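Heads up, one of the protein chains got dropped from this complex, but the rest are sitting where they should.
Now for chain A:
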Amino acid sequence: MYPANFDYQKAASVDAALKAMADNPELKIIAGGHSLLPAMKLRLAQPPALLDIFNLEELKGIKEDGDFYVVGAMTTHADVMRSHLPLFPEVAGWVGDPMVRNRGTIGGSLAHADPSADYPAAALATGAEFVIRGLGGERTVGADEMFLGMFESAVEAGELLTHIRIPKGITASVYEKYRHPASHYAIVGVAMARHADGQIRAAYTGAAEKAARLPKLEERLNAGQDAGTGLVEGADMLGDRFASAEFRAHLVDVLSDRAAKRLG
């Protein structure tokens, strides 16, 4: 299966990439390529030109900055899995398979905002922040403002997601996932984290147009109650040939209960 043809160039730096994108609005970023190339092979995407940022060292690895871990966007799922970050290593271990994890990147996944991706739930539960750079400068977006819709994140045309800031001080965290048996993507995933102040934040992915917090669940758990049921009552759930909307809503309840019990 061949993608349609395109021009290809490697970016020399983040600054050079931003400049190249400004000069050519048709330029498409390629990171690990593990969402983009499958779409291009099926010709669901036919970008005329690719700009490769996968090898940019300035976007790789995990550093610390005060109360935050700062994760470079081109850090692979495999490196996230081997790291000491809160919650994200467990979530990374659920992404695809070892070969996908050796190439796919945390920044590529979060910028892409696939409704079935795993990290968005983790970002919401940990209260991660996103460092987004454009030619005009840098801005930081909170997790609650990052996921706007299906395949739509706060990263705009001409911008790059450069780093993900994850707060320290999370004392416990879990991820529960019901995955598609062939693709391994989340049919539903529920992430949960207890923060430094003792408060629990929880979020789900896979079940709706975008990953979102679970306010009813958070309220119950923070009041010392069980997870209970009806957690996404009234929300617009996805239904497809893999799982109906009702089944997905049910899975949110079941996985939330399991996650709460494991969180303790």
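In this section, a residue touches a chain if its C-beta (ideal position, glycine included) is under 8 Å from a C-beta of that chain, and two chains touch if they have at least 3 such contacts; residues count from 1.
By definition in this document, contacts and distances are computed from a predicted model.
Asks: Have a look at "Peptide/nickel transport system ATP-binding protein", "Carbon monoxide dehydrogenase small chain", "ABC transporter permease" or "Septum site-determining protein MinD" and point out the UniProt protein name belonging to the hidden chain.
Replies: The chain we cannot see is recorded in UniProt as "Carbon monoxide dehydrogenase small chain".
Asks: Of the residues A:140, A:183, A:199 or A:244, I need the one that contacts the missing chain.
Replies: Of all options in A:140, A:183, A:199 or A:244, contact with the hidden chain holds for A:183.
Asks: Which of A:54, A:69, A:178 or A:204 sits in contact with the chain that's absent?
Replies: From the options A:54, A:69, A:178 or A:204, the contact with the absent chain belongs to A:54.
Asks: Write down which of A:28, A:60, A:103 or A:258 is the residue touching the left-out chain.
Replies: A:103
Asks: Could you please point out the chain A residues that touch the chain left off the display?
Replies: Interface residues of chain A facing the absent chain: 1-8, 33-34, 37-38, 40-42, 50, 52, 54, 78, 96-100, 102-103, 182-184.
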